[in-house]
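One structure is given below, represented as C-alpha cells, and several questions about it will come after.
A protein chain is absent from this complex, but the other protein chains hold their places.
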Amino acid sequence: MRPFTYTRAKDPAAATQALAGNPTARFLAGGTNLIDLMKEDVERPTALVDITNLSLAEIKPITAGASKGGLSIGGLGKNTEAANHPLVRQHYPLLSQAILAGASGQIRNMATNGGNLLQRTRCPYFYEVSMPCNKREPGSGCGALEGINRLHAIFGWSEKCVAVYPSDMAIALAALDAVVRVRTASGQERSIPFADFHRLPGNTPEQDTNLAHGELITAIDLPQNRFADRSYYLKVRDRASYAFALLSVAAALEVSETGNRIVQARIAMGGVAHKPWRALTAEKMLIGQEATPANFKRAADAEMAAAKPLEHNKFKVELGNRSIVLALQMALNGGKA
Amino acid sequence: MQDKNKLTGTPVSRIDGIAKVTGKAAYSTDYPVKNLAYAVLFKSTIAAGTIRSIDTAAAEKAPGVLAIITHQNAPKLNVDGGIRGGALLQSPEIEFHGQHIGLVVAETFEQARHAAHLISVTYDRRDPKADFEKLMKNASVPKDKDKADAKRGDVKAALREAEIKVEAVYETPIEHHHPLEPHATIAEWTGDRVTLYNSSQIVNGAQTAAAKTLNIKPEQVRIVTPYIGGGFGSKGGQWANLVLTAVAARQVNRPVKLALTRQQMVNSVGLRQRNHQKVSLAATKDGKLTALAHETTTHGAIKNEFIEPCGDCSKIMYDVPNSLITYRIVPMNVILPTYTRGPGKSTGSFALESAMDELAHTLKMDPIELRLKNEPERDPSNGKPWSSRTTVQCLQVGAKAFGWDRRKPEPRQNQQGNYLIGYGVACGTYPAHQRPTSAIVKLKRTGNDVMATVELAAADLGTGTYTILAQTAADALGLPLSQVKVVIGDSDLPPAAGAVGSVGASSYANAVNDACQKITDELLARSGKQFFARPTASQLMLSEKLTDFQTRIDAKPLESAEEYSAHSFNANFAEVAVNRFTGMVRVNRFLAVTGAGAILNPKTARSQIIGGNIWGIGMALTEESVVDPRWGNFVTRSFADYHVPANLDIGEMEAIFIREDDQKANRMGIKGIGEVGIVGVAAAVANAIFNATGKRVRELPITPDKLL
Partner (left out) sequence: MDQNENLDLSDDEKKLFEDLMPEDLNEILDTGVNRRHFLKLMTLAGGGVLAAQSAVAEQLFTKPVSGAMPEELSAAAIENGVNLALNVNGTARKLTVDSRMTLLDTLRERLDLTGSKKGCDHGQCGACTVLVNGQRVLSCLTLAASCEGKTVRTIEGLAQTGSSRSRAGESGAQLHPMQEAFLKHDGFQCGFCTPGQICSAVALLDEARRGDASYVTENVRRKTGPVQLSTEEIRERMSGNLCRCGAYPNIVAAIQEVHSGKPVEQTFRFSA
C-alpha cells in the first residue's frame, strides 16, 4: 500500500472539490474493495477522502419528478440497511435478495450502496500485478483471453478485456431500471440511467463506468413497479455462500390479473459480461406470452444464442439458459420452487 | 465399555478452551516481543529462469526501511538442512512462480509492505514446466523405493480374463492446506541463541531444520508453539519463512516478525499435488474381485520428489489375488508438494472407492454388499494379521443409522422439487503408529493438594492434545483434571513425535501414561512398603510427605506391534441434493462411522472426524488450485478464488465410533483420528451424486458446470 494522505470531507461540496484538483485522489466509503486492491498494489491513490460522514444515507420515498412513487436509496447508506429497509423489502424484494446474496454480513455492514456499483472485477489477472491486464495497465494485454477464463464473460467482451463485473446488487438494479444520481465535480446534479452507468470494455477496459473522476454517487432511485409479487434473484456459485457468482439472474414478472399472460418481464444477468447484462431479447419475447416453462425456455434460448463463450466457460451458455428458466419460474411462483 | 471412574473416554471440554474463546491463546504472531521490526517477503514473477538484477535503490530510500535481504547479500545457509521447498535466497535460480527472492525489514509493517512494492527485478526467463496434462507423458519411475511398482499375482491376465471389468481415470487437482493461520514467525536472538515463535506440528523437527539450515547447534534454537492455527500437514515440515526471519533478526539486530500473506501461502508452504489415477478392477459376476490395479501419475517440484501414496488404500482394503500399485512422476515448476490431510489416502480412496461404486453399479449389486464380499481376513499387502479391522461393523452400523435402505438402487429415481437426491457410501483407512516420545512428569504437593505437570515437546493444532494428555495423566496419577497441567509446544521440553500422520495421540498419550506409571513405581519403591492395592502417585506423595518429585521417560512403541497390521477404518455415508437446473450440490446429511481404537475424548474426537469430513466435502465439491500453464502462476491465490467450504455448505454431520480395545497396536489402544476422517469422503459424495443424477464425475471438484 502506497503512502497517501487521509482527510475527512465535511460535506459533498468539499468532497468533490477535494478530488477535483487531484487526479490520483479517491473517495473512501466502505473501503471493502478499495483497501483490498490497495493492499494488492492494484489501486495506488495518493489521497483518500473519507466521505462516510456525509449525510447521504437516507432511504426515502420519491415524491416528485420522473421517478415519483418510487424509492430513493442514499449512495452512502450501507448495504445491510438497504436490504433490510421495510420499504425495500416490501416493494423491491428483488433488490433485498440480490444484496443479501452478496459477500457476507460483515461486508454488507461496511459496503455502501454507491460503492457497491463501483466494485472492480475479480479477474485474477487484474488482481495480480505481475500479470498482463489492460484494465489495470492499459496496453499490457489481457491475461485471461487465452488464459484461465472459466469465470469470464460470454457477452460483450473485447479482445482487450474479457472480465466480468462482480456485483449482485447491481444486477437487481439493472432489472429494476434504477437511476444513478450523481454530483459532479463542479457541484451539478446529473442522473444516469442504470443501463448507461457501467460500460462494456471495448478499447478502454480501464474505465468500468461512465462516472467521471470526482463525481459522487448521491443516491440510487428506484422507479415504482408492479414486480414485488413476482421476482427472484438466483445466484449460482462454486460454494453455497460467500462466493462471487459463476452466473446470476435477476428476474421479475408482471402477469395479467386475468389469466397467466406476461405484461412485463425484466431479466438481468450477472457473471456474464463487463456490466450487468439485460436480457432484452428474452424480455421482448416474453411480453404478451403465457407464463409457461416452454415460453421461458424459448426466451432463454433466444437470449443465449448470442453468447460468445471462451475456452473454459462454454458451460455458461447452458447454465445461463437454465438459470433464466429457473429464475423466471421462481419469480412466477413468488420466490418458491 | 468405558470405565466410569476414568476421565479418558469422557467428553470433557477442551482445557485450552477458555484461552481460545477469550482471544488469549497466543499464536505465532501474538507474542508481545518488544522492539519488533517487520519483514515482508517479495517474490519472483516468473516460474523458471534466473534473476538478472534486483534494483533495491528506491526501496532502500523508503521511510523506515532497515534492511533488504536478497541472494546477493544473504548469509550462507545450508540448503540441505531440512527446510522444505528451497527459496532460501541462496542463488538467483528460480524454480517456481512466487518463489521468495528477498525480504524487506522496516520499522512498521506498512513501511515494509510498501518498500517491497518498490523493488524491481529483471530475469532471464525460461518457459516453465507447468502444464501437467502435457508433462504427464514424460512421467517416469520415482527415485523413492517405497513407491516402486508393487505387484501381486498377474493383474494383466486377470483383467484380460475378467467377467466384469471397470477401468477408469480419476483426476484430483492441486489443493492447498490453507490453515486459517498463515505461516508466520517471530525471531528473537539472545546472544547466539534464537527463539522462534513459529507454528510447528513437529516441534523438534522445526528446531533441527532451523539449526542445520542456519549452521548452528540445535540447542541454539528454541521453537515456541503452544498454539497452532491449523496445519493439516503444511506446518509439519518447515519452510523458508522460519529461517529467513532468523536471518533478518540477526541482520537488523532486533526481533523481527514475518507473516506470509494469504496470497503468498499458495507458493510458500507446499501443496497437495495433482494426481492422475487409473484404477482397473476385475470381478466375477457375483462380485468377487479378481484384480485391482491402481496406477498414479503425479508431479514433484523441479528438483525434489514428493509423492503422496495414492495406492495405499488399494493395497489393503480388499481381498484380491492380483494387484498392481504403481507411481510415475514428472518434475514441474511448482513449490514442493507435501503431506496434506490424509496424504494419498484421501485422494487415492476417491479413485478406488469411486471405482468400487462403478463396479457395484455394473454388477447391479448394492455397494455395501460388494465391499462385504471382498473383505480381507489378513492384510493382503503383507499377510500380517490385523490388530483389528472394523470395516464390516462400520458399514453395517452406518447403513442402519443412515437409513441406507431408503436409497434407490438406480440413479435419478429420487426427485424432490428442483432437487435430485442421492445416497453414496465409501470406505477409508489410515495406518496407526506410535512414535518414540519422551515426557517428564512433575508432582508438587502443597498441604494436602498434589499438582502434576506433564511436559513434552508435543503439538496441539486443534486436535485436542492438551485435553487428552490431561485426561490421561489425571487417570494415571489418581488426580482430578484440575490438578494436572499440560505444558507442550516448546522445543526446550523433552523431545516428542510430531502431530502428523495420526501418530500424535498414541505417541503422546502412551508416553504420558508410561511416565505416570513410572513415577508411581518410583514412589512405591522409595516408600519401601507393601500395599494391598496399588496406591496412586498422589496418595504416595501424601503418605511419603514429599513436596516435589519428578521423573522422565523415553517411551518407545511396542515391538510386538510390528507383527500386526494396525489401521483405523471408516465407512462414510452421504446424502446429496443436486439442483437439476444449476448443478449446485448440497450435502444434506453426512455420517462417518469410524473404528479408531480407544477414543480418549468423544467430544474432541467427534469434532476432529467431522472436521476431516468437511475437508473431504471441500475436496469433493469446491477446492481447486489452478495454474496458468503459460506463466506457472496460480490464478486461485486468495480465499475468494480458492473455495474452502463455508458454513452454509455443510448440512447435518454425524459421527459414530466403533468401540474397540486394540492393545496390539499400542498399550493404550489408540489409533489416531486426524487423518482417517477425510479418507473416503470425496468418493462417498461423488457416489451420491451419481446416485442422484446418473452422472459419474471422475474429476474433482464437482462444481456446478460438471453437472449440467
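Observations, loosely collected:
Per-chain residue numbering starts at 1, and chain names A and B are given in the order in which the chains are listed.
The definition used in the following text is that contacts are C-beta pairs under 8 Å (C-beta built on N, C-alpha and C of every residue); 3 or more make two chains touch, one makes a residue touch a chain.
Since this is a predicted model, take the numbers as computed values, not measurements.
Which of B:F42, B:F96, B:Y170 or B:F232 touches the hidden chain is settled by the complete complex: it is B:F232. Listed residues B:A168, B:I216, B:V330 or B:A646: the one in touch with the omitted chain is B:A646.
When you scan A:I154, A:A240 or A:I262 for touch with the missing chain, the hit is A:A240.
Contacts to the hidden chain, counted on subunit A, fall at residues 1, 3-6, 8, 28, 31-32, 35-36, 39-40, 48, 50, 52, 80, 83-84, 86, 89-90, 93, 96-97, 100-101, 103-107, 109-110, 228, 235, 240-242, 334-336.
On the side of subunit B, the interface with the absent chain consists of residues 7, 10-27, 29-32, 34, 36, 63-64, 107-111, 114, 178-182, 226-232, 259, 261-262, 393, 397, 400-401, 448-449, 451, 461-464, 466-467, 470-471, 480-487, 489, 593, 599, 602-604, 606-608, 610-615, 638-640, 644-648, 650, 652-659, using the contact rule stated above.
Keep this in mind: only the chains that are shown with their structure count from here on.
In whole angstrom, the spacing between the mean C-alpha positions of subunit A and subunit B is 41. Across the complex, subunit B meets subunit A through its residues 45, 110, 113-114, 117, 263, 417-418, 581-584, 586, 621-622, 626, 628, 630-631, 633, 635-638, 640-641, 643, 645-649, 703-705, 708. Per the touch definition, subunit A reaches subunit B in the complex via residues 1-3, 39-41, 122, 124-125, 127-128, 130-131, 143, 146-148, 150, 234, 236-244, 246, 315-316, 318-319, 322-323, 325-326, 337.
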